[in-house]
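One protein chain omitted, others in place.
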Amino acid sequence: MSNPFFINQGPYDILEILKLLDLNTNNFQKRNVYDVKDLLSASYNDLTFFHSKKYKDLANLTKAAFCITTDNLKNELSKNCKPLIVKNVLISTSLVTSKFYPDSVYDNFDSEVTDISETVYKNKIKFGKNVLVGKNVVLGSNCSIGHNTIIEKNVSVGNNCTIGSNIVIRNSLIGNNVKILDNCVIGKHGFGFLPNNDKNIRYPHIGIVQIKDNCEIGSGSTIDRGSMSNTVIGKNTFLDNQIHIAHNVKIGENGIIAGQVGIAGSSVIGRNVKIGGQAGISGHLKIGDNVEIAGGSGVIKDLPDNSKVMGYPAKNIRQFLKESK
Amino acid sequence: MSNPFFINQGPYDILEILKLLDLNTNNFQKRNVYDVKDLLSASYNDLTFFHSKKYKDLANLTKAAFCITTDNLKNELSKNCKPLIVKNVLISTSLVTSKFYPDSVYDNFDSEVTDISETVYKNKIKFGKNVLVGKNVVLGSNCSIGHNTIIEKNVSVGNNCTIGSNIVIRNSLIGNNVKILDNCVIGKHGFGFLPNNDKNIRYPHIGIVQIKDNCEIGSGSTIDRGSMSNTVIGKNTFLDNQIHIAHNVKIGENGIIAGQVGIAGSSVIGRNVKIGGQAGISGHLKIGDNVEIAGGSGVIKDLPDNSKVMGYPAKNIRQFLKESK
Partner (left out) sequence: MSNPFFINQGPYDILEILKLLDLNTNNFQKRNVYDVKDLLSASYNDLTFFHSKKYKDLANLTKAAFCITTDNLKNELSKNCKPLIVKNVLISTSLVTSKFYPDSVYDNFDSEVTDISETVYKNKIKFGKNVLVGKNVVLGSNCSIGHNTIIEKNVSVGNNCTIGSNIVIRNSLIGNNVKILDNCVIGKHGFGFLPNNDKNIRYPHIGIVQIKDNCEIGSGSTIDRGSMSNTVIGKNTFLDNQIHIAHNVKIGENGIIAGQVGIAGSSVIGRNVKIGGQAGISGHLKIGDNVEIAGGSGVIKDLPDNSKVMGYPAKNIRQFLKESK
């Protein structure tokens, strides 16, 4: 994944990483680790993680120098990859990733913003009262930004965009001709953490939000940035009010999504998809192109291209209407 | 429809309108067009539109001087009405209406607001920090307006109203004794546009939001203004938090609407209607008086007076509970 915003603070010595995980450093030598990646994309100087047997084929092929894993799983690993044996792989991986990408874990407000009237945008943009702009923000030409809106750090906005009032945006790439209505929150970390009695552990969100050209985002909507990939709203997709798009969701172009719809984490929605009001889509699903989902439906499994569904769980719309008479 | 806010920029010469639509001006002579109206209400100097056979009786009777229509439909038109033949009637009508009512298409933030402490309301109203007021705003006596709230242009507020913080209101007529809680967005255009590959076309929203006396609107709610008619919340109707009321919806008096309910565009709700939390009502429906809709229900067809319904699709509540055992 290309991530323009979260800066890798590594490399770190593997001995330092072992100490962070409360592991014994015997049998390890000083060596730099450059990144934390998954089994497949990790390269020779990286650390990876392996927490479930279903990834054993990838574990056998990984090029990573080190792998956070369990005593049970360690024998499935490539012989060139040295295991770091822990109790809970995901918690330990989260700790290490947080060290490499510390900014990506906690979403405190951006305290380094400036009033836009004191920036280079003073004469380039039409803006309201009390508009704040963070570091590493680029605003295109012919844009307008409403009152009390906060463009926190790491945001790029294209040309001819209309951003309303009382909005918070961070870690987002916004295309041209995009319209964002009042009171939205865009680019905050998603609802991703490792449940843990008494104190859950947040894992990093190093993805961003991408809103492509010609999109519209309705009032009071929330779009979370991705954890390990990006959250993407495709070209010319229109969202109505009070919509919630969770982390890592990808929506194709020309989508029409009515009010109060919610799409759970990591689902991928095709092109030309229409979703009626209040419908919900579970996480990690694949919804094909040209799909139509009736308002109020609850989709809990993948849908092929051109499906028309309704109900909870959503099924073929004709079948649903027949059965529910 | 009476609309006090959106100003008709016409008249325009029919030759200018033809050019806007990329139509040939042969066979047309200079003549002023005063407004764009539907087939029934258009008068002798207006332009109308006709896009579906089901309106052929109205087309035959229209008094309009000109009509945007298709080659297929043109022969159904009154002989006194001259057709403007286009490919897509709604897109062309939208273009022309936007010319007559340019302010009604795009909802950029209101850049002409003033801090309330610099207005005539300085000593008449109780207000918080950073309250902004636009042009053509009238505020009644004994009102209070919370911090960071923006009353954009074209708003009238009655007496004894309580408006919370972080709210945006525009294009709205608000009665007496109305209470609007924090973080609402009221009066923005609705989710109305003509789908079009790569770049949807917004159509004008020349309606307003009317909130009658004694209403309460819960925190984080959104009420969109109408497109061709008004969105109306009847007297003494109470809305809980996070409710979404789409464009053109009309709700009767004494309604009780619980949290997270959504009502889709153009539906008309009777008097004394109770709607439980998270229920949804599809668009263009007619819900009678004294209807009770259980929480979580999805209403997809008209409901007669005194109905009590539950489920999705919503049906008689006794039948639903019996069947779902």
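Letters A and B mark the chains in the order given here, with residues in each chain numbered from 1 onward.
One rule holds for everything that comes next: a residue touches a chain if its C-beta (ideal position, glycine included) is under 8 Å from a C-beta of that chain, and two chains touch if they have at least 3 such contacts.
Predicted model only: the values in this text are computed from it and were never measured.
If you put the hidden chain back, the residue from B:T48, B:T69, B:S98 or B:N183 that touches it is B:N183. Residue A:I150 is the one among A:I150, A:V178, A:I217 or A:I293 that touches the chain missing from this view. Checked against the full complex, the one of B:G192, B:G226 or B:G311 touching the unshown chain is B:G311.
Counting over the whole complex, chain B has residues 126, 128-130, 144-148, 162, 164-166, 177, 181-183, 214, 216, 218-220, 235-236, 238, 240-242, 253-254, 256, 258-260, 276-278, 295-296, 311-312, 321, 324 touching the chain that is not drawn.
The chain not displayed touches chain A at residues 106-109, 111, 113, 115, 130, 132, 148, 150, 166, 168, 183, 185, 188, 191, 193, 195, 197-200, 220, 222, 224, 242, 244, 246, 260, 262, 264, 278, 280, 282, 298, 300, 312-313, 315.
We take it that only the chains that are shown with their structure count from here on.
Centres computed as Cα averages put chain A at a distance of 34 Å from chain B.
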